[in-house]
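Excluded from the complex is one protein chain; the other protein chains are retained at their positions.
This part shows chain A:
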Amino acid sequence: MFERTLQDLIRGLRAHKASSKAQEDAFIAEAMVEIRQEMKGKDMALKAEGVLKICYLMMLYPIPAPPEFAFHVVEVMSSPRYHLKQIGYLAAPMAFSGDTEEVVLTVNGIKKDLLSPHVALPSIPLTALPHLLSLSPSLSITLHSDLLHLLTHSSPRIRKRSILCLLHCWEAFPGGLKEGFPKLREKLKDQDQGVIGATIGVVMELAKRQGGKNYLPLAPELFGILTSSSNNWMLIKVVKLFAILTPLEPRLVRKLLPPITSLISSTSAISLLYECVRTCIVGGMLDPDRAEGEALARVCVEKLGGYLRDEGGDQNLRYIALLAMVKIIPTHPSMVAEYQDEIMESLDDPDVSIRMRALELVTSMVDRDNLQTIADQLLSHLAPSETNTSDLPSAVASLTAIANQLSPTAAKDPTITSTSVSLSPAYRLLLTQKLLSIISYDTYVNVTDFEWVISVLIDLAYVSHVNVGEEIKRLILDVVGRVKSVREYAVGVLEKVLGDEDFRERGRDGTGEDGLTEAAIWVCGEYSSYLSSPLSAISSLLSPTLHLSSSSLISLSLHSAAKIFGRYAASVSTTWSSDGHAESKALVATVKSGLEPFLSTGNIEVQERAFEFTQLLNFVQADLTNHIPPKKNISTSVPDDIPEMDSGFAESSKPNNDNPPYPKSLFLFEPLFSSYELNAVAYKAQDAVRIPDGLELDRDIVPGGGFGELSEDDESEEEKPTIDLGEGGGEGMEELRRVLREQEKKGKRREGETKEERAKRRAARKAKHKDDPYYLYDKNDKDENEEDIDEIPIVRLDDSELAIQEPSTSKTKFKSKSTKIKTKKAKVPPPEFDRTGELPEGSTASSVRQSTKKGELEKTSSGLSAIDLTSSTPSSNRGSSARFEEYKVDDDDLPPRSNAIENITSNGIHTNRQNDDLPVTSITGEIEVVKVKRKKKADSKKKKEKPIES
């Protein structure tokens, strides 16, 4: 039978490439059939060749692996021949995915290869192992001891390969890390430099994934490497590793400064120099409190600035300089500001990578003084495209791309490339979003002129050509709502937007311009008193082309038109005259005719509004036609109709007369819209709304989540008596509550004595079940058995206790907030705006506490990050006890006020018990988090004693 080798296959593919796509596909299909035959055969060499061919095809084409491919790979892996085995292991990462079960078949083969006495063999499985280990935790557990054993292999090549494998092994099997840690430390002092390098890589990854705390003990070894090694790659890694460690241990900084400064001054490798500078920045070495911090910061910024200034030099250096400067901004903004010109220049760079970094840097540089300049600069990047239509950019970009491909060496005209970059839609979108975000940053903290904000937003909507309409709309409404003084200006400019037919047309194909139009419609309607000409506003609202717009825009227009009409009608009545009469009649007729097309429209929202307003207008119209011009009221005194006099007189006669001189229906509309002033709602206002008594959000609807207490039978039986004790002594509970109420400040908790016992019992049970194949446990069990249920903060809603002492706290809090704002206003008078927004009455501004965050942090620790290497106690108890201490300390730190909220009611214990068997999922959201502890009598006694102690 004719056999095609990999080379033949590749030649065939290349031969068919020139021909049509269909032919190529046919060739591939034919090859696949052949390969499948080959893989099914007995000949191992043929099988391996087939596997290799599949790998090649899978790399080039999006074809799925043939069925049983993984199985054939397993066969090839188990071949005793070196070259075939290598092919098998090469293909393994491609063949096995998370859901293939063939991994299990490989375990013994891998084990055999790993422990092979022939020094060339173990490195083959080690090459593929990282992938396989990450797929199957069971494989990690099985091979862990073998990998540890290989760390002492005589060949450094195998030692370094196995240390790299261990990273993936520990990731899948975190329990192994504890055992392997001493070996890891040992390997940092290996006699082979390559092994040390690999070990540092592993430590780096571990520290990055689970935080550096566990690896602080390695600092002496790492420090030794830093001072003695001359291998740049290794030094870079160590320096980067210290960037993770120093924030955790500030004392390291003093130790590190001499070697790092000497590296900075002596090294010739820019990569190492850069990493040193970066570590200084990221590792918190530039702390201004430190004497040398300032000088070091100066050195760092100067180095980076030097890279940045290096025109025509290395673009890579400019890129990384921008990257590092972002990090230095929070501590030394003024030093970076010296390079503002260079940074701004980078924004014009033809290279989009550099632009993006510069953009990020620029946005973090923004402060009160430079916001307007920076924003104008960013805006000017968007502006040039105004000459093009919105669909041109891609064409230009692709043309330049083609040009680049055709002549990769030819020098490009920088202007062309730079415009093509700023024309790329994705870049424009990013730019626009950044621009919006710097303006609205921290509720406009940097803004000094809100009229400018409004004009920038409108400009943006006009020139950006990207879909940010929603965002712009939100910002305009937000600014107009918060800043009263800007409303007049906003209405003035937005009125013009309303009348801009071209602009509306652009928005119709859903490209985002609608956002501004909608904002304009709403603002003009809501603040119609500032309109220069309500009549023209109404006519542009109900323009004949309105029906082409989206239905949300139409319904908004109808609504706004009604608002403006209402306001106008009300104002007309104050200067009532027959002219006004005629004018109103005409207006009503126009509005009605404007509404008419929408009476039969398909959208229910639009139709409903159109009908409502038409009906109301009918009423107004009828009233207006029946209205007999003010003759009746005033005919006795003023026979002839002089409009000016007329109105003046009408007003004076009002008190005497029940009937005003104008038709009362003019006031039909206005109250519909103006009864309440719209205010900005405070951040977290929703959380401050009190939850009604009797509503319990944390009680399970079905106790136990619907599951029976199967596995925990023994425990719940044991525990019932203790709880009964607590409840049976209802007096004790009552007293406890009373004490808590009296001594609000003493919220300190004690743990029940059973805690340790229970933890042990749990651990024992878990350990018992772990090896039991019939016991189902979920993968995250590891951290669960460390986490004591009592430690988990349980969300409890406030109850009557809170209500009693709430008003005082909330008021003071609120006042202090508003005074803060006032001081701010005093500093910079012009922008007077409502930053905090409105809170519902009787709300607690203090309702959000730190503890939520802490609870979340604790819960997220799982897998590798749950492993704590620093303590020496056995793992099952260690986690909980350490955490308990931490918790207590924290409790002490809590402000006294919050302790008042923490009280224990029998109710709380109820819920706790019900949740006992489940991982308690606290309801996230900013509700009071109260840590409820199970109490025994002894505990409550301690409570009572405590007030006396202190």
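Here is the rule we use: a residue touches a chain if its C-beta (ideal position, glycine included) is under 8 Å from a C-beta of that chain, and two chains touch if they have at least 3 such contacts; residues count from 1.
Here is the rule we use: contacts and distances are computed from a predicted model.
Here one chain is missing from view; checked against "AP complex subunit sigma", "Ribosomal RNA-processing protein 43", "Exosome complex component RRP41 isoform X1" or "Protein preY, mitochondrial", UniProt names that protein "AP complex subunit sigma". Across the entire complex, the residue among A:10, A:493 or A:681 in touch with the chain not shown is A:10. Only one of the listed residues, A:52, A:76, A:188 or A:624, touches the absent chain: A:52. Touching the missing chain, out of A:27, A:71 or A:233, is residue A:233. Among A:81, A:547 or A:699, only A:81 touches the chain that is left out of the view.
Think of the hidden chain as still there; on chain A it touches residues 6-7, 10, 14, 52, 55-56, 58-60, 62, 64-65, 79-84, 86-87, 90, 93-94, 97-98, 116-121, 126-127, 129-131, 134-135, 154-157, 160-161, 164-165, 167-168, 190-194, 197-198, 201-202, 204-205, 208, 231-233, 236-237, 240, 270-271, 274-275, 314-316, 318-320, 323, 350-354, 356-357, 397, 400-401, 404-405, 408-409, 412, 417, 424, 426-427, 429-430.
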